[in-house]
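One protein chain omitted, others in place.
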Amino acid sequence: MEIQTLFVILISTIFINNYVLSQMLGLCPFLGVSRKLDSALGMGLAVIFVMVMASFFTFPIYKYILVPYDITYLRTIAFILVIAGLVQFVEMVVENVSPVLYHSLGIFLPLITTNCAVLGVAVLNTESGFLSGDLGLLEAVVQGLGAGLGFTLALLLMAGIRERLEIADIPENLKGLPITFIVAGLMAMAFLGFSGMKV
Amino acid sequence: MQDEKKAVPGLLLSNAPHIHAGQSLQSIMWLVVLALAPAAAYSVYLFGLNALMLTVVSVAVCVAAEAAFCFLMKKPVTITDGSAVITGMLLAFNVPPEAPLWMVAIGAAFAVIVAKQLFGGIGFNIFNPALAGRAFLMASWPVYMTTSWHRFGPTTVLSQAASNVAGLPEQAYDIITQATPLSALKEGPKLLTDLGVTPDAVYRTLFSPEVIKSLFIGNIGGCIGETSALLLLVGGLLLLYKRVITWHIPLSYMGTVAVLMFAYYSLTGFAYAGAATLFHLLSGGLVLGAFFMATDMVTSPVTHRGMIAFGVGCGILTCVIRLWGGYPEGVSYSILLMNSTVPLIDRFTRPKVFGTKHE
Amino acid sequence: MKASILRSTFILGLTAFVATFALSHIKAITYPVIQKQERRKQENALALVLPGYTTGEERSAVVNGRSFTYWTAEKTDGTLTLKAYAFITEKTGYGGVIRTMTGVDDRGTVLGISIIRQSETPGLGARALETASRSTFFQVITGRARETAGEPSPWFQEQFAGLNAAAKIGIVKKGDWTEAMRDELLRENSISAITGATFTTKAVKDGIEEGMAALRMALDEHAKAQEAPAP
Amino acid sequence: MAFTTFSGGIHPPENKRLSEGKAFSNLSVPQLCYIPLQQHVGKPARPIVEAGEIVREGQLIGLAEGYISANVHASVPGKVVEVAEHPTVYSKRGMCVTIEAQGSFSTSGKPLEAVPWESMSGLELLNRVAEAGVVGLGGAAFPTQVKLHPPRNRKIEALIINGSECEPYLTVDDMLMQSFPGEIVEGVRITLKILGITTAFIGVENNKPHAIASLRNKLAEIKPAENIQVVALKAKYPQGAEKQLIYSLTRREVPSGGLPMDAATVVQNVGTIFAVREAVALGKPLFERYITVTGPCVKNPGNYKVRLGSRISDVIEECGGLVAEPAKIIMGGPMCGTALDSMDIPVVKGTSGILLLGREEARPADYLPCIRCGRCVAVCPAGLVPCDMVNTIEKGRLDLVEPSHPFDCIMCGACTYVCPSRRPLNHFIKLAQEKLRRRQKE
Partner (left out) sequence: MNYYREFAKGVWEKNPILILGIGMCPTLAVSTSVLNALWMTLAATFVLIFSNIIVSLVKSLVPSHIRIPIFIAIIATFVIIVELTLKAFQPDIYKSLGIFIPLIAVNCIILGRAEEFASKNAVLPSILDGLGMGLGFGLTLTVLAFFREILGSNRLFGYTLIPGMEPATIMTLAPGAFFTLAIMLWGMNAIKSRKRR
């Protein structure tokens, strides 16, 4: 039962309610870092990590501090500061471990702070996400993992496609962002194939 | 290249090689059209005039949209290569026979303009235009796409099969016979429990030899071009024989579906695992998809290894959507989804360059 | 260095303090309103499914091992006091759980239903929430809108009113519901399915039927508990 | 039986029947010979004769300049008319020595005296090869003495003789092996001695059973001390490409960017071996060669012995003339040969055949966008992805080309042969190679 619920959450957040293609969250990094496959992979891994950590830290804060003291209205500010701190930490780690990756991610690492998908997953965790019934810590973390994986999947697919589009005969004014949106739209349409799925 | 100048009268200068295998882009495209023709003709016989009108409208709009777009963008008009005709035929093949004409026209325009021409025309599109068109229609007018099925006369294969199973109440016939076999499989057991029908009775009906036989021949409900597995196989084999397509995608696709379905039904202790597998192989758009849509050269991988990975991926997704998804049929969505993975597949299945170690 | 860390910490702390201070005041102003809104939302939902009734108490019971919430309501019609109940049921549709609130009178006649939550396929099952706007935009801007312009009717939900929830409710597939079908459907105790979404329709219908059965048992329990002498 | 082969490749219609099995015949000596001073890879030879000078048949007229170059000899006796520019297969304005035939012939029809080469040292033999101006006769025309003289630190284990003749239409190597098996075996033994090794493989495609049989019979008859094997290969283009041939015969891959010697082998064409034997054992310089003249437009297609420097028009005339207007004249085979725009171009050392295609075969077509059918990938013997590479090149994105290994392309043209969009894939890759080389130099 327990394992099955977690599996449902995972599948649901990766495919059925993909954060980017179905919920339209995290579009800025999705558009910004999908030009090259390598940086897309790096960004994806960073986002997965931040999302899992964010779920792990924000959920108890909400459940054991904000709710008991009836200050849930401070949710947004509390979460965003926790996430900002986490990102700072990840940035430091990446800088030390892999300078190459740090270099290629450039300005996007600090921008994970303003990646609305990260705050999105933290907020959705408190609103029980796409499930009925309340989430526990484990479920929240799995939802964070699923959201990160879903984001990374979409990002990698998009990066692969954009590398190919580099040499396509796209009408001049459509190059860049517009065609990327067209691709995103077609991908979102393909992902509709998962809608209504029961795991 | 273009520098074929004539220094001595009549002598052609061009780069090696000076001979060619013969098959051209046009001949490939028209061969595909030819291979689709028997199934198209049969669908008109089976579903009547509307099926013909849908096909004609779809093809006409595709060709017109391509011509118009190329003209507006001041590009060479490429309608003679036949690819727009194929897109039109495949789109029509993927809509229900009673669908409204205006809807197919919009889908055709979307397919050619958004899914193909915006990317630069033939060769550059990421997604199969016909399938993108279908997915667009599916998301836009789901009612028409899921309910415009052809209503056969009172004695259809399905209702006869149903009458062979004892104890089915009157209303059960409606549910089993109206839609396609796949939707009957998806919704039948759930909807019929109210009428006191056990799921087993539904399965016995759907997986009976008569139903499977008519799935093979094709006198059964479904989208315009997908019903006759036999005629589609004939067309597919023609393409294989003419080397327009290779065996890699159709075989790995259908093989994966067969293996997974058999495994699923066997492992869940199902009594008719073999028949169920056959049912899944022959029903819906699987044959059409495996031979004509997944093999679309532009949107499938270029290496043989990649093609196999692509086919297996399509097979897995088809099974997942059919068994657990919201839609009864998953062929077109699974191919569309796999289309988006092609650049990655291509990247990771690049052949080993002669004289190098593994990359 | 140390001084700058201290200063930063101080400034950050100050910011947080000021922000929290400001927010607590905003909260003090808005919270009562928000709570009132939430109460009103529930009242509205109840008013929708129990038109004309005054909501009484909210009761919880355990039926077949599941918690079951229902409300009682009353209205006076001349000298008569009519009783009615509302309950919430959940049933899995195509895309997930469909949560429905249903109001019934004490004979089991549906007074109204309201689908509170659903995640059905857009264009198909999700049309359960579709409202048939009675005026067009053109009529609105030309001032020829009908009286009811602001109150679009959710046709799918509306057709349940008047059905007998205690008996089996049938499903008819004749295309989308129209005003003209009302009498015939009521006679057959049936509803018209959403085109292409028989399964969603069935989930809502099953929910109401099950809820009705649960309500009966809950009421019986309640009655027994009332009769039983206090220990 | 499975024949040894490599992966990829194509099998175009062989079209060899036109000239297959036709015994060699000598073409009569042309009145005028245009002998290019560059008939080989490397620096052109330096002319050492002047207009008006009388030359003997086989007299040295061009001296090799530098390490990679080759001597050039007079192919007819007579008077040097001029030393001037004339179109050749390699250049529109190549320096040629024009000789008007007159005087006596010392070789034609007369048997030459055999030289006791077995008592000579390898170096002496190598010098004889160099003096005779032998180059690779398969088409590449690389000076043979350079190939037979690998750096001392390189260990060579086997000599590989390319008798595959995988090009359609051509039959000259086939006929050489059928007609002169003894001479070829002798040539192999000479070459082995020069290299100082004892192992040789002769790779012949299995569509030439007579050649295989005649070589094998000859070997059985002579029983040479060296280990010489005739190996039947699967008939497939480009079986004769150096790296593919080495792989087929030894299962060794020449590393990317490397040479055959990196796989401890030296590869020579059978024609070259034949010329080596004539140079060493008969002391005859390379001034004539066997070629195939074929194609639907030639009256008498067949295999002929031709003096180098004969103009194509003269050769065709000798072969009975034209029966139809040719649309394309190709020097070499249809896959790798060069299309010519003039009938005045002379036959050179690297000319293995002259092919005249009619309008039907040479049908030109504009090329269309790539439809990613993957056929080029399937046939590429080098394991490249020509379609993607060329799409990138076509868009001028040279920065993206390099990771796709453009320099591993062997220019076999198999991709272009199968491409349904008629894209000149190998030509695009060649352009990219040139551009990238230029960029690297800068």
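All chains are identified by letter, namely A, B, C and D, in their written order; residue positions are counted from 1 within each chain.
Operating definition for what follows: a residue touches a chain if its C-beta (ideal position, glycine included) is under 8 Å from a C-beta of that chain, and two chains touch if they have at least 3 such contacts.
Keep in mind that what you see is a predicted model, and the values were worked out from it rather than measured.
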Omitted chain's touching partners, listed by label: A, B, C
Among listed residues A:124, A:142, A:155 or A:197, the absent chain is touched only by A:124
Looking at C:82, C:97 or C:140, which residue reaches the missing chain? C:140
Out of B:93, B:141, B:279 or B:354, point to the residue that touches the absent chain in the complete complex. B:141
Touch list for chain C against the chain that is not drawn: 4, 7-8, 11-12, 15-16, 19, 22-23, 26-27, 30-31, 33-34, 37-38, 41, 122-123, 133, 135-140, 145, 149, 152
Residue positions on chain B contacting the omitted chain are 106, 114, 136, 139-142, 144
On chain A, residues whose C-beta touches the chain left out of the figure: 21-28, 31, 73-77, 80-81, 84, 110-111, 113-116, 118-120, 123-124, 127, 172-174, 176-182, 184-186, 188-189, 192
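As a convention for this text, only the chains that are shown with their structure count from here on.
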In terms of CA centres, which chain lies closest to the overall middle? B
Most distant chain from chain B by Cα centroid: D
Please report how many Å separate the Cα centroid of chain A from that of chain C, as a whole number. 33
What whole-Å value do you get for the distance between chain B and chain C if each is reduced to the mean of its CA atoms? 42
Specify, in ascending order, the residues of chain D that touch 2 or more different other chains. 369
Please output the residue numbers of chain C that touch at least 2 other chains, ranges allowed. 94-95, 121
Among line, ring, star, complete and other, which best matches the way these chains touch? other
Chain C contacts chain A in the complex at 16, 19-20, 23, 27, 90, 92, 94-97, 99, 119-121
Give every residue of chain A touching chain B within the complex, in rising order. 37, 156-157, 160-161, 163-165, 168-171, 174, 179, 182-183, 186-187, 189-199
Complex contacts: residues of chain D adjacent to chain B: 10, 12, 168, 243-244, 247, 253-258, 325-330, 332, 334-343, 355, 357, 361-374, 377-378, 380-385, 387-388, 405, 408, 411, 413-414, 416-418, 420-422, 424, 426-427
